[in-house]
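Sharing a structure here in structure tokens format.
Right, chain A next:
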Amino acid sequence: MRAISFFRQFVEVVLAIAIAPLFAGWIAQCRAWLQNRSAPPLLLPYRMLRKLFFKDVALATDASALFRATPYVLFGTMVLAAAIIPSLVTDLPMARVADSIALVGLFATARVFLSLAAMDIGTAFGTLGARREMMVGFLAEPALLMVLFNAFLLYGSTSLPSLVDGYRTHPSIIDPSVIFAAVAFAMVALAENARIPIDNPSTHLELTMIHEAMLLEYSARHLALVEWASSLKLFNYACIGFALFLPWGIATQGSDGAGALLIAIAALIGKLVIAGAALALIESLSAKLRIFRAPEYLAMAFLLAVLGLLVHLLLGA
Partner candidate 1 sequence: MLLSANHWISGLSETLAINDLHFMLVIVGAWTMLGFAGFLRPHSIRFVARLLFPAGAILCLGIAFLAGLFLASGQAPQFVVLPLGLPDLPFHIRLDVLSGFFLLLLGVGGAGISTFAAGYFRSGEGTAPALLGLEYHLFLASMAVVILADDAYLFMVAWETMALSSYFLVTSHHRIPEIRRAGFLYLIMAHVGAVCILLSFGVLQGGSWQFTFDAMRSAHFAPFWATTAFLLALLGFGAKAGLVPMHVWLPEAHPAAPSPVSAMMSGLMLKTAIYGMLRVSFDLLSIRFWQWGVLLLVLGLFSALFGAIFAAVQTDMKRLLAYSSIENIGLIFAGIGLSILFETSNMHLFAALALTAALLHSFNHALFKSLLFLTTGSVLHATKQRSLGKLGGLIRRMPWVASLALIGTLSIAGLPPLNGFVSEWLLLQSFLFTPQLPHAFLNMLIPLGAAALALAVALSAYVMVKFYGVIFLGQPREPSLVSARDANWLERLGLIWLAAGCILVGALPQLVLRAIAPVTAKLLGDTVKSSSTFWSIAPIAQEQASYSGLILLAGILSVVAVTFVCVRLLAHGRIRRTDAWDCGYPWQTSRMQDTAEGFGQPIRHLFGTFFRMERDMPSASDTAPRYRIYIEDRLWRSVYLPIARGVQKLSDAIGFLQGGRLSIYLLYSFLTLLALLVFVL
Partner candidate 2 sequence: MEIPIVLGLPLLGAALLALFGARRFAPELNAGMSLATLIAASLLVVRVIRFGPMLYGREQFFVDPFNVFLVALTAFVGFTTALFSRHYMRIEEAHGRLNPRRLRLYHSIYQLFMFAMLLALLTNNMGLLWVAMEAATLSTVLLVSLYRTRASLEAAWKYFILCGVGIAQALFGTILLYFAAEKTLGREGMTALLWTHLNAVKGQLEPRVLGLAFVFLLVGYGTKVGLAPLHNWLPDAHAEGPTPVSAVLSGLLLNVALYAVIRCKVLVEGSIGHLLPGRMLMTFGLLSAVLGAFFIWRQRDIKRLFGYSSIEHMGIITFAFGLGGPIANFAALLHMTVHSLTKSAIFFTAGHASQAAGTQQMDGIRGLAGISPTIGWGLMLGSLAILGMPPFGVFASEFLILTTAMREHPWTTPFLLIALAVAFAGIFSRVQTMVFGESDAPPLPHSPALVPVFVHLAMVLTLGVYMPAALAEWYRAAARLIG
Partner candidate 3 sequence: MHTSQLIAEVLRVLAAGLLLISFAMLSGRRTQQLITLFAWQGVLLFVSTCLVAYSSGLTEMYYSAALTLLLKVIALPWILNRLIKRLGAQWDSEQLVNVPTTMLAGLVLVIFAFGLAQPIASMATTITRHTLGIALAVILLAFLMMITRRKAVNQVIGFLAMENGLFLAATSATYGMPMVIELGIALDLLVGVFILGIFFFQIREQFDSLDLHNLESLKED
């Protein structure tokens, strides 16, 4: 393993941490445009974070250590996730440490911690949010796994970088199963990142919210970390999507050197811009589901993914 790959790893992680809030900001902006509101400034997320970091923490009287540790854990897991996903390059040292199943595991860890923290204070909304979050999770997670499985069956590996490599080395014709997988992935991504139609990131109408309900008790730096982590999560999902379905531009094993990296960065930003717009579009076009409908939506995603697998085995193999 060469120093260069560690360097690239570092670049990738730092870049992820840096531009994740920007991505969130961009989506907000697109949504504003689409709903012809006057858009908030693009850098608003950064200002928010700064402001939050310098406020005093108002902590509930009987908040336990778990509650205070959770934001850091969330942030940590998301950063690690970012380190595993080949957003720029594929020869990632971390990718050997944890493959994509571990990646799903990391997301699960984050979710569990967040839910536990939400239950810690023992408020009505916290627990409610936690329950709903776990409900979304236990259906979304398998769906995501199934989507990944689909790719695994195509390229015979569970580590995302080698998936990308495999795809780049012999760009097979689009496998029919990929379509199912793509749709399922999109649905899961929406659900996992607390987006419409499952959840509305920009609402505080208590009875409909999921993600926000869990953050109610967080303030200041804790809140900042949580928000940052969630934007990182969104970013990570986007990158997973790219790696699985449009891996063009990612610097593969052979091609090292500054050029490839720059191209990769450019490609990533381009994809992010498009993805953000698309996401905003979807969100603006669709309406939020009743919370009871959520399981059906997710079950649909899950079934699509499984269907993709079966299709692959029927037609592909």
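Candidates were picked such that all candidates are chains of the complex that A comes from, given by their letters.
To be clear about the criterion, a contact is a pair of C-beta atoms (placed from the backbone, for glycine too) under 8 Å apart; a residue touches a chain by one contact, two chains touch by 3 or more; residues count from 1.
The structure displayed is predicted, hence computed values, not measured ones.
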Pick from 1, 2 or 3, the complex member that touches chain A: 1
Contact set on chain A toward candidate 1 in their complex: 53-54, 56-62, 64, 66, 72-73, 75-77, 79-80, 83, 94, 96-99, 101-102, 105-106, 108-109, 111-112, 115-116, 119-128, 130-132, 134-135, 137-139, 141-142, 145-146, 149, 152-153, 156-159, 162, 204, 206, 216-217, 221, 225, 292, 295, 299, 302, 305-306, 309-310, 313, 317
